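One chain of protein is taken out of this complex; the other chains stay put.
By written order: A, B and C. Residues from 1 in each chain.
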Amino acid sequence: MIRFECDYGEGAHPRILERLAETNLFQTCGYGEDEYCENARRIIRTLCGDDSLLVQFLVGGTQANATVIAAALRPHQGVIAAQTGHINVHESGAIEATGHKVLPIASGDGKITAGQIHALCQAHWSDATREHMVQPAMVYLSQPTENGTLYLREELAAIRAVCDAFGLLLYVDGARLGYGLAAACNDVTLPELARLTDAFYIGGTKVGALFGEAVVIRNAALQKDFRYHIKQRGGMLAKGRLLGLQFETLLGEELYFSIAKRAVEQALRIRDAFLEKGFALRYDSPTNQQFPILPVRAVEALKRDYAFSHWEQVDEARAVLRFCTSWATEDAAVEALIRDVRRL
Amino acid sequence: MIRFECDYGEGAHPRILERLAETNLFQTCGYGEDEYCENARRIIRTLCGDDSLLVQFLVGGTQANATVIAAALRPHQGVIAAQTGHINVHESGAIEATGHKVLPIASGDGKITAGQIHALCQAHWSDATREHMVQPAMVYLSQPTENGTLYLREELAAIRAVCDAFGLLLYVDGARLGYGLAAACNDVTLPELARLTDAFYIGGTKVGALFGEAVVIRNAALQKDFRYHIKQRGGMLAKGRLLGLQFETLLGEELYFSIAKRAVEQALRIRDAFLEKGFALRYDSPTNQQFPILPVRAVEALKRDYAFSHWEQVDEARAVLRFCTSWATEDAAVEALIRDVRRL
Amino acid sequence: MIRFECDYGEGAHPRILERLAETNLFQTCGYGEDEYCENARRIIRTLCGDDSLLVQFLVGGTQANATVIAAALRPHQGVIAAQTGHINVHESGAIEATGHKVLPIASGDGKITAGQIHALCQAHWSDATREHMVQPAMVYLSQPTENGTLYLREELAAIRAVCDAFGLLLYVDGARLGYGLAAACNDVTLPELARLTDAFYIGGTKVGALFGEAVVIRNAALQKDFRYHIKQRGGMLAKGRLLGLQFETLLGEELYFSIAKRAVEQALRIRDAFLEKGFALRYDSPTNQQFPILPVRAVEALKRDYAFSHWEQVDEARAVLRFCTSWATEDAAVEALIRDVRRL
Partner (left out) sequence: MIRFECDYGEGAHPRILERLAETNLFQTCGYGEDEYCENARRIIRTLCGDDSLLVQFLVGGTQANATVIAAALRPHQGVIAAQTGHINVHESGAIEATGHKVLPIASGDGKITAGQIHALCQAHWSDATREHMVQPAMVYLSQPTENGTLYLREELAAIRAVCDAFGLLLYVDGARLGYGLAAACNDVTLPELARLTDAFYIGGTKVGALFGEAVVIRNAALQKDFRYHIKQRGGMLAKGRLLGLQFETLLGEELYFSIAKRAVEQALRIRDAFLEKGFALRYDSPTNQQFPILPVRAVEALKRDYAFSHWEQVDEARAVLRFCTSWATEDAAVEALIRDVRRL
């Protein structure tokens, strides 16, 4: 069985395991105040081109999202997200558990637009009974989205402008950020992300780390006391060094970018194979997730040797599948899949 | 500088790193449903002598505490704990953030008694205005306590009886459970813990793991849907295998017990050195944390070569210190400390 | 200016004020345990034909909804509601503030169907990753809905059957229940409501009281400790007698039904006037709220002498308006409006 079902099926890039072994007996203080974390912070600030950024490391994405959002909002405020956004559908109500409503916006491909956000805020602020409704106070985006799509710089800048107009914070979930940065069409660099958002995170779990997400906060009000929030939400890792060391290894040596680039290239080869064979794609994804629409018979044929996700049923005859690549995907696996797609 | 300041200053027992490297490229499903987790669950159920136990792995202690307590209580209920209990003082309000009051009970050494719990519940249920107060519904204990002390089986059984009388759940925080199990006087075995509590956790972070706590739930109502709660509280590790593999390594090979035993022996040697020198101990701890009371001058002398915690000030002239040992403490370090204590 | 903008523009039915004055100096115990409350409870249990019902009085609807829902759900559970449901749009996130997600279902007229609820639950329980999503555990309906429409007994019974199939609680918000009970087509009587739901409330604020909602709970698990929840959510009125006395007055003397009946008759006369004039209705409401669709010019003409709500804009040329009647609406006001509608 060759697996393309997710981007977290293996452990970590071997370089990380080496570094863990090398440093294992070094003694450090706990809770993310060690030298590995400090060094990883410096690297991230440099990559983002902003020395004033607060960088904190959390273990997982849901934890990062809930911690940032709860730290940022007052009780009566909510966070705008795509209907399909991770916080709206796949976090078991983690955001609501901190007391806040997710304000969903319809989306066809995982993205939402400045215009949609503007319309939602306009409707709120022009309503005489707005105090009976949740006040929109933050925008949550995923880059890339859950559907593999990307915001371009122009789109993100337009969203930032709406945020400024309505006093909204802008937060970007970068669980798969590496794969977005590696996309050929991407023009949202780390310095752009840092400049345009109030906070975002650089995902490690899905891009080569054992686990870990680096939260990057530009907004000074949100920086304040952020470590209390991490502790309160259960995200303060005793041996925080493990997080620092992983990001130091990934980003200090540019591994993060090279492994993401390779995974995206592999994904595009898979994509091309499906397109060449005449299959349509559900979303136009330039990143490591690909969503071909296949007839049921073809799905059954591929199932024998490959693991992948059944994304959604189009109708009785056709389904959308998801194929993911990652730092661990082998070229031989990609080639086998391409060969078998051609045979369908 | 020789460090005794905590039991999480290094990485993990080397055997864990070896296993991580060996298994790194194996592909598994995510979120704790892999074979390593399943095997670790089997081992823990066997060690506890109860096949009906639910075992789930979380990353850290605060996360484990908040997840179990929030899953167990209805909104109007609170959890009884020692004034000095970790949930009452060192979790940044994580329990309150889930909506529940911690009901503190005075404690001299980290332990609370069945009698104290009985009195608190008696007072609640006999009060005609009790509906204006938080209803006690759970007891939280730490084994060993934050002060290194241990509940004996008889004490725990008495607390269980009070819990049964008042409909309380009993939950034990075992962040340092290994060191408790290794204490010479300990008679609360894993099967006893599993039998007497509704839930407890076996701490990994402070006893040889990189991170990880194994939550063990006997109570069927609390077992139900527990994984939703883990996800909601941000504790569902994508690569859950990392947790399973660590507990499999620690418990399957009995490493957990042997490293804890050695750490306790080292701690007792340090304890004896202080006692022989005529220093009193703040708490009578049979585990890996020792709390000598030292004159300020002696503190200053030791500070030159050793790192330890300043626990509290007794008066201007004397302070309570904390020395911790762990799986990583070297005999040479213990011997150096003993030598220097004798010279004080 | 003649006002039809809401059903809470005046004080209370005069009979309530009389009773308040008569009983003002009687001394009672507080917090809803007085004889007026006890008598009102007896009356409600009798009207519902079930002596096992728990009846508690709260001050307002948002308070009642948040208290019942938070008391009923475990943290990982959510409540299904129409997209347009009061808890989803007009309570400033009160439900989310207790930690729970509202799971919205599309609705054209304020109602949702058993089929929609079944589909949502089916999708949840058949999803292998359901533990990453909020678990549906309750259905919230409004009777009448925010759009004036009514569930028929058959529809409610079908929803109850789905609830039973999926282990959902059923809760009905009866803010305007009186007007629903008074509708000619209504076949959901108080005993039916009590039998088919786990809990519902009989709205007082909008049907003749100064304030007050009577929460009626059949489900034994939800009955337990309910008064703690009331206190915790700030709903325990010190002089609870005020609530008991109002419901005793309204329901003991059948005022509730007679004033609602008259208001509905007035509303239907208004409805007929619009229909006769050729205006369509946005919703087919048999209750005290009517929603004619009017050209902008007609809106402007009516605005001069009447207060009403601008419900929504259909397009540039037409708007949906809302006209409400209540116990306090005078026949002369209704007749004036009808006359002016005919003149449009």
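By our rule, a residue touches a chain if its C-beta (ideal position, glycine included) is under 8 Å from a C-beta of that chain, and two chains touch if they have at least 3 such contacts.
The shown structure was predicted, so the numbers you read here are calculated from the model rather than taken from an experiment.
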Partners of the unshown chain among those that are drawn: A, B, C
Residue of C:Y228, C:Y256, C:F291 or C:F323 in touch with the missing chain, whole complex considered: C:Y228
Selected from B:G78, B:G110 or B:G148 as touching the chain missing from the view: B:G78
Sole contact to the chain not displayed, among C:L210, C:L251, C:L294 or C:L337: C:L210
Of B:E38, B:E96, B:D109 or B:E155, the residue in touch with the unshown chain: B:E96
Where the unshown chain meets subunit A, residue by residue: 31, 70-71, 74-76, 98-99, 131-132, 135, 225, 227-232, 236
Contact set of subunit B toward the excluded chain (per top definition): 75-76, 78, 89-93, 96-102, 129, 131-134
Where the unshown chain meets subunit C, residue by residue: 3, 6, 8-12, 14, 17, 20-21, 23-30, 59-63, 66-67, 91-94, 97-98, 205-206, 210-211, 228-229, 231-239, 241-242, 328
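In this section, only the chains that are shown with their structure count from here on.
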Far-end chain from subunit B, centres as C-alpha averages: C
Where subunit A and subunit B are represented by their mean Cα positions, the distance between them in whole Å: 34
Subunit C residues counted as touching two or more neighbouring chains: 75-76, 98-99, 131-132
